[in-house]
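Here is the structure we will look at, set down as structure tokens.
FYI, not all chains are in this one, though none of them got moved.
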Amino acid sequence: MKTYFAASAFALAATTASAQDVSTTLPSAVGQVAPALEAYSTDGLIGDVWSGEQMSMRDRALVTFAALMTRHETENLGSYVELALDAGVTPAELSETITHLAFYTGWGNATAAAEAMAPVYEARGVTAEDLPAVDPELLGYDEEAEASRQDFVQSTYGDVSQGVVDTTEQMLFLDLWRRPALEPRDRSMVTVAALIAAGQPEQMTFHLNRAMDNGMTQEEAGAMLSHLAFYAGWPKVFSAMPVAKDVFENRGS
Amino acid sequence: MKTYFAASAFALAATTASAQDVSTTLPSAVGQVAPALEAYSTDGLIGDVWSGEQMSMRDRALVTFAALMTRHETENLGSYVELALDAGVTPAELSETITHLAFYTGWGNATAAAEAMAPVYEARGVTAEDLPAVDPELLGYDEEAEASRQDFVQSTYGDVSQGVVDTTEQMLFLDLWRRPALEPRDRSMVTVAALIAAGQPEQMTFHLNRAMDNGMTQEEAGAMLSHLAFYAGWPKVFSAMPVAKDVFENRGS
């Protein structure tokens, strides 16, 4: 095993989190039963991938949390909550992430994530005032695009499940997506991370385009794929690569 | 956030379970770290979806249990066992559900579900007499349809894995599917719920048709999709929608 990437310690200076903080997410049992895995973790994943400059450590911590929550990897999730907060994700943003991903990866993933977050938030003195409001003033939205989306879904699936059509419009696109507690770019970014982690690249096109429409760069999207290969496994990412390629090419970049 | 559905409190009168019982499945940590998620849960999911009249609360509790078991969301599964029993699923039916889904979602999901059920059954005084017999008199079956299924699988996959072909016939279609402890409609319904939750819509056509052949209505199937969107996540349901649409259209309804 060698070091696969150029050292880039300066990349860490921009956040309060460091590679050392990432290493707190690695259970000691790893070194005990698999020293090689520990070495891949500390040299490759933690030492190099996390400090890659194509994506900020804050974004890496956020998409890692989204991926692990999606995979219901709850036993160690608290340490990733700590890491995300240390890397600059606000308590409100992380709270809104689980609210958002309740809809996109299932309610039980969100309630389990809440149980992992609660002791961390309590220890850090996060209070209700720090959290997203239940009934905030909603962001504006592209009414024409939404009407077009809704028309398509209504005409295609109205006869299949009017309940799905209605809740998708009323709870998701006219409400959840317009909540201001998470930037539209971040909201779409965690959605894409969740879809990759769940093995659902067939749903990714819409959300990756939306993330990039709202400011995620192609370089960041490519770095996210590389980052998530470690947390979701290479095959999940390789199944997402053709979809990302199509999106990038159709955007003409 | 607003109330998305008309109030329908009377719909609950038909069962002993109520929206209040559903609320016991929500961990208190949710309100602590994500008040918005708590509001979506109590107003939207629990207050409205669970009381939708297109599907009975008993069926909702059964397919929710099937979906959560499939997703190995074990830490909170005991509360859904309680909910299902309160909503009118019998201890025998729930027991048979885990036996059935051992084959359809993997043995470890079933053994973990058994561990979540055991303390609830013990507390409620469920005894061996209340549970499905090991060797019951089996239901009759459509011998022609089964012979046709078996011929197709044998000729297609006999050279790939005779073991799969043989166990599918002998353990599943000539035995498990004929056990009387779960109505054929319910057996197929939990199978479809499991396939949606597992992200395997490609296997759904056969089982959704079978559920509807045995009495599940299209309205119920549509309501199940809408219900499971919350528990399996929207993308899982949107990947299942085209399959359901094809099934509905091919049945001429």
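Should a chain be cited, it is by its letter among A and B, assigned in written order, with residues numbered from 1 in that chain.
To be clear about the criterion, a contact is a pair of C-beta atoms (placed from the backbone, for glycine too) under 8 Å apart; a residue touches a chain by one contact, two chains touch by 3 or more.
Computed from a predicted structure; not experimentally measured.
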| task | Tell me how many copies the full complex contains, given that 2 of them appear here. | result | 3
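Everything below uses one rule, namely that only the chains that are shown with their structure count from here on.
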| field | Centroid distance [mean C-alpha coordinates] between chain B and chain A, Å | value | 29
| Complex contact set, residues of chain B against chain A | 1-2, 4, 26-27, 29-30, 32-37, 39-41, 44-45, 49, 52, 54, 68, 71-73, 75-76, 199, 221-223, 225-227, 229-239, 241, 244-245, 248
| task | Show which residues of chain A lie in contact with chain B when the two form their complex. | result | 72, 74, 95-96, 98-99, 102-112, 114-115, 117-118, 121-122, 126, 128, 131-135, 156-157, 159-164, 166-168, 170-172, 175, 179, 181, 194-195, 198-200, 202-203
